[in-house]
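So, subunit A:
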Amino acid sequence: MNKSTQPVVIQAKNLDLTFQTNDGPVHALKDVSLDIGKGEFVSFIGPSGCGKTTFLRVMAGLETPTGGEISVNGMTPDEARKSRAYGYVFQAAGLYPWRTIGGNIRLPLEIMGYDKADQAERVKRVLELVELSGFEKKFPWQLSGGMQQRASIARALAFDAEILLMDEPFGALDEIVRDHLNEQLLALWARTKKTIGFVTHSIPEAVYLSTKIVVMSPRPGRISDVIDSPLPPERPLDIRDSPEFIELAHRVRDGLREGHGDAV
Partner candidate 1 sequence: ADDVTLQLQWVTQAQFAGYYVALDKGFYEAEDLNVTIKPGGPDIAPPQVLAGGGADVMLNWMPSALAAREKGLPVVNIAQPFKTSGLMLTCWKDSGITSPADFKGKTIGVWFFGNEYPFLSWMSQEGISTEGGEDGVTVLKQGFNVDPLLQKQADCISTMTYNEYGQVLDAGVSPDDLVTFKYEEQGVATLEDGIYALEENLSDPAFVDKMVRFVRASMLGWKYAEENPDEAAMIVLDNDETGAQTEAHQKRMMAEIAKLTAGSDGSLDEADYKRTVATLLGGGSDPVITKEPEGAWTSAITDAALASE
Partner candidate 2 sequence: MSRIVASLAPVALGVALFVGAVYALPALRGWVPVLVLLTIWLGLWAWNARLAEPGALPRDVQRIVVPALFGGTILLLWELAVWFFDVPLVILPPPSMIAARFASSTDILWADFVQTFVKGALGGYIIGAAAAFGTALLVDRSDFLRRGLLPVGNFMAALPIVGTAPILVAWFGFDWHSKAAVVVVMVFFPILVNTVAGLASTDVMQRDLMHTYAASRGQSLMKLRLPAAMPFIFNGLKVASTLALIGAIVAEFFGSPTLGMGFRISTSVGQLAMDMVWAEILVAALAGSAFYFAVVAIEGWVTFWHPSQRKRR
C-alpha cells in the first residue's frame, strides 16, 4: 500500500469488521490496510454505507475490528483513547441539550481536568475560531443546525488532541459557509500540524483539503484507491479552478463510480 514520508501515526493492516445483525452479518470493512503519517490530512470518500464511519470509529477505538491489526502511535487505539489522543467530530452535532454552547465546549476540558482559567480562555479562543463568539450562553436548540455543527467542531478543537477525526462535519452547511470553514480548517491544520482524518461526500471538498484521498467502495467495505495529492500546501480557494485540481477531481469521481456499481 501507500507509504508516506512522515513518521507513521496510524497503521492499519488487513482490518476486517463484521457486524452481527438480526438480518445476518454485515461485512463493513474487508481487508483494509492504510498508513497515515504524522501531520497528514486524509479524506475518506465513498458511497453511503461503504464503511467510512466504521473505519473512523475503529481508529478512535470506538469499534473493535474482528480481524487484522491497527496501531496508533504504536499503541492500540484503546490505549491511545485513554491517553486522550483524539478529537472526534460526529456526523451529527451531538451537543448536550442541557449545556450551553460554552458548557458543551467546556465539557472535554472539565473531564480532562484543565483548570478554570485555562478553560475559559480556550472556550473563548475556539468560539472565535468558528465565529460563534457571543453565542456562548445560548443553548444548542436555540441555534441553527449549521451553528450547532460549528460548535461541535469547536468542542473537538478545544483540547490538545494530536489526532482529529471528523465525520462529515460540514454535511449540513451551505456552500458559502462550507468554503469558509474549509479555509479555516486548512489554516488550523497548517498551524497545529495535527493529523486529520476527514469523511466527506463532496469531491471538491476532499480534493481541496487533503494530502491524501482514500476512496472506498461498499459491500464489503474496502479501499478501492488511495490518491496522494500533488497540490501544494498553500491553497487559496480558487485553486479549485486549476487544471490539477480538476484532474484530481476527475480521478476521484472515476474511482467512486467504479465502486458504485449496482447501488445506483
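Inclusion criterion for the candidates: all candidates are chains of the complex that A comes from, given by their letters.
By our rule, a contact is a pair of C-beta atoms (placed from the backbone, for glycine too) under 8 Å apart; a residue touches a chain by one contact, two chains touch by 3 or more; residues count from 1.
This is a predicted model, so every value here is computed, not measured.
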Candidate from 1 or 2 that touches subunit A, complex-wide: 2
Residue numbers on subunit A that touch candidate 2, as the complex places them: 57, 60-62, 81-84, 86-88, 90, 92, 94, 96-98, 107-108, 110-112, 139, 141
